[in-house]
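Just one protein chain is left out here, and the rest sit where they should.
Per-chain residue numbering starts at 1, and chain names A, B and C are given in the order in which the chains are listed.
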Amino acid sequence: MTTKQPEDGLGRWPIAHEINVQWGDMDALGHVNNLVYLRWFENARIHYFEALGLRAAMDARTEGPILARQEIDYKIPVSYPERVRVATTVTRLGNTSFTVAFRIVRATTQELVAEGAGVMVMVEYATGRKLPLSDELRRAVLAFEARAG
Amino acid sequence: MTTKQPEDGLGRWPIAHEINVQWGDMDALGHVNNLVYLRWFENARIHYFEALGLRAAMDARTEGPILARQEIDYKIPVSYPERVRVATTVTRLGNTSFTVAFRIVRATTQELVAEGAGVMVMVEYATGRKLPLSDELRRAVLAFEARAG
Amino acid sequence: MTTKQPEDGLGRWPIAHEINVQWGDMDALGHVNNLVYLRWFENARIHYFEALGLRAAMDARTEGPILARQEIDYKIPVSYPERVRVATTVTRLGNTSFTVAFRIVRATTQELVAEGAGVMVMVEYATGRKLPLSDELRRAVLAFEARAG
Partner (left out) sequence: MTTKQPEDGLGRWPIAHEINVQWGDMDALGHVNNLVYLRWFENARIHYFEALGLRAAMDARTEGPILARQEIDYKIPVSYPERVRVATTVTRLGNTSFTVAFRIVRATTQELVAEGAGVMVMVEYATGRKLPLSDELRRAVLAFEARAG
């Protein structure tokens, strides 16, 4: 999934933010626990969609994207204290789902810490029924990715 | 708060359950992290109120208890693998709030691991307005505590 | 990764355990958060390797398996209260790495909740250097999987 080529106009990494590793993110091996990276990815996905300005429907809690799949490759362990940079991009816009990729690097050296992707499916929350991606969403994603060009 | 005498008919520890420490509960010092004990307490409070059979109003999400205060004393550190026993009791029934105490012991040796208490306030979720404890709740708590006698 | 055929003598799901969903496992959408499933998988992996009786080296903290990759497919959302069953199996034994697959089902109905896999790499903790899987580990895994036959 992560190695596929992004579709036209996608995969341009339009957004990134930096995070300070917290002491409590470490597990008993003294490294950031494997779950923490996926919490960072969760936040990064949310930031991406907030940046699109499409939170109205999600706030109404009637419909929105849910995570159907995710995968992650861990490259180098990190520990507290450390600062990482998490970048995200949409690489695919399907009929009822889309793919978001992420890359986590050391903020200082840009060394790759972890990378992966998630598949989000648009659903009606009350029923779990899949919904087609709206044209508004498609246009907003393409416009946002284009800004990174 | 934890050292106060419980009110009449309360403080009888009517319920307890056992929990296996998870590897991921440990932090970088190799001990169960301080937050985990309060997650156990959160679960124990919920089990207590489920045992009362009063979940109807909470499920409706219109009103219910929220945590206004908590305190905990850590006695001995525990690590994975370990099994602990968490007991809870209501020690006070006020006008709009009540106090739940908890004790965590090693399941094998009964050594005291941690103890503490939380103050729950009954509120209307939408507004945050405090509500008087219902007579139904008072009766249910007293009956449940009496069973432990 | 999850869809590949297991190697000979592997993929027999020799171990499973049941878990009660905790109230605090839910996120603001009222479902168990995506990270929690991977915490369950973390525990399940550890239980698998404890069942092999090979904890000596890991306790010594000189060498052991670290997670290099994981992937998960979420099938149906679950909420508190619910009981799930997590089964694990080793599906591949490579030179310096091995693959552990997991399946999470509703304990009552056996409906598939989530499934996935992780790649563990054997390393010397101090240096991060990859180590060959020991013959002892290979034999122990094959014997453990055979028991499930």
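To be clear about the criterion, a residue touches a chain if its C-beta (ideal position, glycine included) is under 8 Å from a C-beta of that chain, and two chains touch if they have at least 3 such contacts.
Computed from a prediction, not measured in an experiment: that's the story for all the values here.
The hidden chain, counted over the whole complex, makes contact with A, B, C.
The chain not shown here is touched by just one of A:Gln22, A:Thr62 or A:Ser134, and that residue is A:Gln22.
Which of B:Glu18, B:Asp73, B:Glu111 or B:Glu136 touches the hidden chain is settled by the complete complex: it is B:Asp73. Residues of chain C that touch the chain left out of view are 23-24, 26-28, 30, 33, 35, 80.
Although one chain is hidden here, its contacts on chain A can still be listed: residues 22-24, 39, 42-43, 46, 50, 81.
Listed here are the chain B residues that touch the chain not shown: 29, 34-35, 38-39, 42, 66-74, 76-77, 125, 128.
Quick note on the criterion: only the chains that are shown with their structure count from here on.
Of all chains displayed, C has the C-alpha centre closest to the centre of the whole protein C-alpha set. A straight line joining the Cα centres of chain A and chain C is 24 Å long. Annotation: 36 Å between the Cα-based centres of chain A and chain B. Residue positions of chain B with contacts to 2 or more other chains are 23-24.
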